[in-house]
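A protein chain is absent from this complex, but the other protein chains hold their places.
Moving on to chain A:
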Amino acid sequence: MNKPIRTVSVGIMLLFLALMLNVTYLQYWRADSLDSDPENRRAVDATFSQERGAVLVGRQAVAESVPSDDRYEFQRTYAKPLLYAHATGWFNYYNAQSSDCTTCQQWIEQTQNDILSGDDDRLFVTRLVDLLSNQGQKGGNVQLTLDPEAQQAAFDGLRQTIGPDGQGSVVALDPRTGKVLAMVSLPSFDPNRLASHDLSEVNAAYEQLDADEDDPLNNRAIQTTLPPGSTFKIVTAAAAIESGEYTAADQVPGGATYQLPLTSGETGLIDNEGRSCGTSLIPFAQAMEQSCNTTFARLAVEVGADAMRDQAEAFGFNEEYFDDLQPQAESVFPTDMNEPETGQSGIGQFEVRATPLQMAMVAAGIANDGKVMRPYLVDEVQSPEFERIEATEPELLSEAVSESTANQVTELMVSTVDNGTASPAAIDGISVAGKTGTAQSGIDDVPPYAWFTSFAPADDPQVAVAIVIQKAPGIDRGEIAGGLLGGPIAKAVMEAVIR
């Protein structure tokens, strides 16, 4: 009987081999895909229990993991929740579950998840040391570019101006590098509530925030596009000078009204709402100081739709350029416009829409000799011991205008602060360049949006700011004007950076 016994042995050996191969496949090759299955509660629990790295602003940790005594080892806490909510985002069980979720919040907690959780390849050595010393994996830290004083000034200024129920946003950039120095969106929310370990609490908080009409979860700085109104005249002026037809010292067409080409009557008639714009030709500086619609509509028509679009796109319109927070809205400059539409677009109306970040980039581009830097929020990533692993290198996004054009537009903007509508942003002893905007919402019953954008010092720019006030319930419709509302905020933010 030995022969069949040997055959049976071989058969059984094959069965055992099959078991071993299958187990190896399961625990080695297939393990990664099973571990990252969003339904795998083990992986989620572990991620959620980890000591994540901190998000730092200046020397303060604005998001960090502190030991917790409930079923998870660490609780994520946000030190200044309202101030930094739209930068950090939040981290809770759901986020841990869907780290690659593309439709949900993709702010620092999410976009820098690999560093914060410690899974990033750059933290390999740290992980190895943790493993060998039998300690739990610790995440690295993320240092943000935000300037705590500028952020606070922006937050306080905006909050004061628009009141508790208002909507608005402030963005400040370092024009030389593209660093985001301040990014505020109001109303804000408390990410601590969304990071609770109690899932029903999280759900209730999220539903409440989601249902809120003022949309606190929206990061208006990058997610809301509005007609930029007169602040867009900076782009129009740049296009006119780039075209070679004008210099800042030239006379430009003025006048109290301007009938757009191909139109007749009220609908195509541009006026200046009573500001002094001369009769036929006026100095370029005056047109900017008084924010003359008639001038810039005509300049846009003269430059032409294509050149206008090229100029707007050179500043970043019609593309996404900000990697550190997602999702973001693209600022829009329309294509295939006819002449009257082009005229409207020259004063930031028609279908032109911009995010506050985009308008800050326009100001920053002018400030930085025409070079628009790619904006970024992550300054550097660090090991758990706060050693620098990698710092973000500033990157040129585009050369929007020549240095000479940039200098001329700066001149015009400086005189707008010195003698014109942007005067509330003036700082003693420092030359400030600025532009106001009051954009028609285009919707009945919705008051206009007040814009303000500026940079300082004009000769050696350190900060560029854009402010939008989307809704300020306490303020009469007639009083909504970019200079009045936005100017003081811009001034406070610029002072915070420069001083």
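The rule is simple: a residue touches a chain if its C-beta (ideal position, glycine included) is under 8 Å from a C-beta of that chain, and two chains touch if they have at least 3 such contacts; residues count from 1.
Here is the rule we go by: contacts and distances are computed from a predicted model.
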item: "Na+/H+ antiporter subunit D", "peptidoglycan glycosyltransferase", "ABC transporter permease subunit" or "ATP-binding cassette domain-containing protein" - which is the UniProt name of the missing chain; value: "peptidoglycan glycosyltransferase"
item: Options A:7, A:257 or A:318, residue touching the unrepresented chain; value: A:7
item: Candidate in contact with the missing chain, chosen from A:30, A:122 or A:388; value: A:30
item: Residues of chain A in contact with the chain not shown; value: 1-13, 15-16, 18-20, 22-24, 26-28, 30-32, 34-35, 37, 39-43, 45
